[in-house]
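Note that one protein chain is taken out, while the other chains of the complex remain in position.
So, chain A:
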Amino acid sequence: MRIVIADDAAILREGLAHLLTARGHEVVAAVGDPQALRAAVAEHRPDVAVVDIRMPPTHTDEGLRTAIELRRDHPDVGILLFSQYVETRYATDLLAGSPAGVGYLLKERVGDIDDFVDALHRVASGGTALDPEVVGHLLNAGRRGVSALTPRERDVLGLMAEGRTNAAIAKTLVVSDRAVEKHIANIFLKLDLPPSGDDHRRVLAVLRYLGT
């Protein structure tokens, strides 16, 4: 996996680069500001860019805005937003349009390096990876149809929103794949998403649920 890292804190930038390199990934660039990020992505065409939300000059949402630009200019590059805070607004801004190939994780998740690398893989291959905390907030935000779902179905949908596969959901909830499929079918039914040849129903369900 070819990765570009953008974070204005050198200690995090270097640390993450080190960590990912040790895991056998290729960090092609580690930069500290939006311009350098744009240049690095244009030059290296990485599989995924890890982008800090707060970057110079104003240290508010430069990273987010640059990420949205990058998604427009380089749709094939996965973007993983990386922040110390959970702000639903950032996630919905990023997800607006298409949730494919994007992620939003809290920085502290790098502690669970396997989960983190897994999230990077999902984003790089066009999937989604949302922080459980982000998902929790988004689920609170967009509550349409909530009442119809059982708690278990809600758990399943939450994990779907994080970008997990059926197998991963089954493992997490300690149930069979079959049970997960059943829950998902019920979710589609309750959210009124009939089968349509298109297999983006997962994404639609998540979006419907998140209210974006």
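In this text, a residue touches a chain if its C-beta (ideal position, glycine included) is under 8 Å from a C-beta of that chain, and two chains touch if they have at least 3 such contacts; residues count from 1.
In the analysis below, contacts and distances are computed from a predicted model.
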"Pyruvate dehydrogenase E1 component alpha subunit", "histidine kinase", "Nitrite reductase large subunit NirB" or "LLM class flavin-dependent oxidoreductase" - which is the UniProt name of the missing chain: "histidine kinase"
Considering the complete complex, of A:Gly111, A:Pro151 or A:Pro195, the missing chain is touched by A:Gly111
Which of A:Arg45, A:Arg89 or A:Arg178 sits in contact with the chain that's absent? A:Arg89
For review purposes, identify every residue of chain A that touches the missing chain, sorted by number. 9, 11-12, 15-16, 18-19, 22, 54, 59-61, 84-85, 87-89, 107-108, 110-111, 113, 137-138, 140-141, 143
